[in-house]
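Yeah, one chain of the complex is gone here, protein chain that is, but the others are all in their spots.
For clarity, chains are labelled A and B in written order, and residue numbers in each chain start from 1.
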Amino acid sequence: MAAAGRGRPVLEVSDLATHFLTREGVVKAVDGVSFAVHAGEVLGLVGESGSGKSVTGFSILGLIDPPGRIVAGSIRLKGEELVGRGEAAMRALRGRRFAMIFQDPMMTLNPVLRIDTQMIEAVTAHEAVSVKAARARAVEVLGLVGIPAPEERLNAYPHQFSGGMRQRVAIAIALLHRPALIIADEPTTALDVTIQSQILAEMQGLVRDHGTALIWITHDLAVVAGLADRVAVMYAGRIVEQGAVDSVLDSPIHPYTQGLIGSVPGTARHGARLRQIPGAAPSLLRLPPGCAFEPRCARAIPVCRAAPSLSRTPDGRAFRCHNPVPQGAALPEMPA
Amino acid sequence: MIAFIIRRVGQALAVILVMTVLVFFGTHVIGDPVWMMVPGDATQEQVEQVRREFGFDQPAHRQFLAFLRDIAQGDFGRSYVHGGPAFALILERMPATLELAFAALLMAVVLGIPLGLYAGLNPEAAPARAIMAGSILGFSLPTFWVGLMLIMLFSVMLGWLPATGRGPTVSVFGIETSMLSLEGWRHLLLPALNLALLKVSLVIRLTRSGAREAALQDYVKFARAKGLSRRRIVGVHILKNILIPIVTVLGLEFGSLVAFSVVTETIFAWPGMGKLLLEAIQRLDRPLIVAYVMVVVMLFVTINLIVDILYSALDPRVRLTGDTA
Partner (left out) sequence: MSAEAGMPGAEMAGAGGLGRFARRFAEDRVALFGLVLLLVIAGLALIAPFIAPQNPYDLARVDIMDSRQPPGARAGDGFTMWLGSDGVGRDLVSGILYGLRISLAVGLVSGLIAAAIGMTLGLVAAYAGGRTETLIMRLVDLQLSLPSVLVALILVALLGKGIDKIILALVIVQWAYYARTVRGSALVERRKEYVEAARSLGLSHARTVFRHILPNCLAPVIVIATVQTAHAISLEATLSFLGVGLPQTEPSLGVLIANGFQYMLSGKYWISFFPGIALLVTIVAINLVGDRLRDVLNPRLER
């Protein structure tokens, strides 16, 4: 909300399309995605598994491997175009200008290398500093993410840490170079609820203090509600709705967003009943020609068989729907 | 850690005991050892005399205990053919065999790991397919025939390398080795290559499947997200993970290299204990066969122990369980 008017965004993604050319056909994992993140802002990227939210994250880092390829669109980091850059140029940015945190902390740290090795190499990959200086930096960020006695813990192997501690180490590695952007791919789903909330709070504080832009990829609307400033909802490779987190969660415009909110226990509001969205996510190989959600949508009308274009509301929300959910008294100025 | 080692040593002793029983059974019960020790035209009296002299008239369990006692003292009897103590004969030939097996292992690693890494990281590339096809050929080739062909090509036709024998040796800390002179290597090259052939294919396949699996792991993607160079990711993150199964398997395969050196040593007239064994088998020199089997079993058991300890040194997760045990 507040971030929206703050000058040039840290990251600007427009019309991004990432396809996988498989033997069975073209999988359009990401197809025409646009969004922006500003400094100090948290964007929640929400969707079911297979909706393309992780592929979006990997596309930004330039970590899409064949048969996948970015086929169209642009990704700009502080105005610099990233699409089409060579691997060496991307490697120089990864970990320094933007960093990524992964879902399963049990898998992201190399089990046979000590923590210090894995942190020092991340420093020296980008800066010609001595091992001693790199080590000092590692100690500093480990302290920052709340690891007690970081000097000693550096000599440990990943298996000697708990899941939450490992994720803190991964976050510390992401923070080593004070990147402008951090992409976090469901980093708390594998953790206990209490540790989850601790890490969420810490991340929120770190982002605010350093002015880092944060993209938080998740399927969990509750996490988004507590953490994000804005939210983008993805379905079958497209963003179907985005806007400020409070207004989207309070009064969803897209029927899919409404369905998502309705199916999450505890986030259902205004007496809405807990229910499942009927049917299953479509195969990305054979998407319906129109709105991808049309076959499952209770509000589908004949015109939904044609692809809906992007509509905007006066308060800065955007959605793709021919027959949006009627808005309640909260937003009387909404167009029909 | 100490408890772990004690337990492993206990297991090793048990294996040696079982093998001793099997060897005793094979040599004393299946065949009558007396007939191997007397001339073909021996009279009944001579046979009985030998039988008493060597204690073969005793009940089986008494013979076994005597056999055990002798072995414990390093006494495997005297070779019928060579005359000297069998155990000493084997030990004398052992360094040559170990040198050959070690050189072969080295070749297998030096050739196999880079090829396997390449094939694993570029599975669709044409050279990778060629490497994999070559590895099928590699483990299909009969060792002895390849040995013949190597001699044919490099010694008879091209005349580059000697076909037989071990080159001059240099003594280092009391161990005779031919690895420190050019002439020594010229002699070592063909037999070592011959022996390495099977293991090269094995190393390629292990490395390839390990690299393919490791490349898909999250820690590799995370390492890329950190901005590490490809060389560091492959050379440290992937290699260190796949080295664990490779070291384990290669350690265990060292035994089979020693066993297969019987073939290679025979072809290349390499003066190791394998060649000695084959001569012993052909001449039915029983004490020598028994001594060889027992020495090799002890060698295997020792190697397995070393591999276990190496394994725990390489994999920090194992080390931890070793500490708590």
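For the reader, a short list of remarks on this structure follows.
Criterion: contacts are C-beta pairs under 8 Å (C-beta built on N, C-alpha and C of every residue); 3 or more make two chains touch, one makes a residue touch a chain.
All of these numbers come straight from a predicted model, not from anything done at the bench.
One of B:27, B:122, B:181 or B:248 touches the chain omitted from the figure, and that residue is B:27. Within the complete assembly, B:289 is the residue of B:71, B:89, B:193 or B:289 that touches the hidden chain.
Note on the undisplayed chain: of the listed residues B:55, B:84, B:127 or B:142, the one touching it is B:142.
Only one of A:11, A:27, A:221 or A:244 touches the absent chain when the whole complex is considered: A:27. Against the chain not shown here, chain B presents residues 15, 18, 26-27, 30-31, 133, 136-137, 139-145, 148-149, 151-152, 155-157, 163, 252, 255-256, 258-260, 262-263, 266-267, 277-278, 281-282, 284, 289, 293, 296, 300, 304.
Note that in this section only the chains that are shown with their structure count from here on.
With centres taken as mean Cα positions, chain B sits 54 Å from chain A.
Of all the residues in chain A, the ones that touch chain B in their complex are 61, 63, 91-96, 99-100, 102-104, 107-114, 117, 121-122, 125-126, 157, 159-160, 170, 173. Contact residues on chain B toward chain A in their complex (touch as defined above): 217-219, 221-229, 232, 236-237, 240-241, 244, 314-317, 320.
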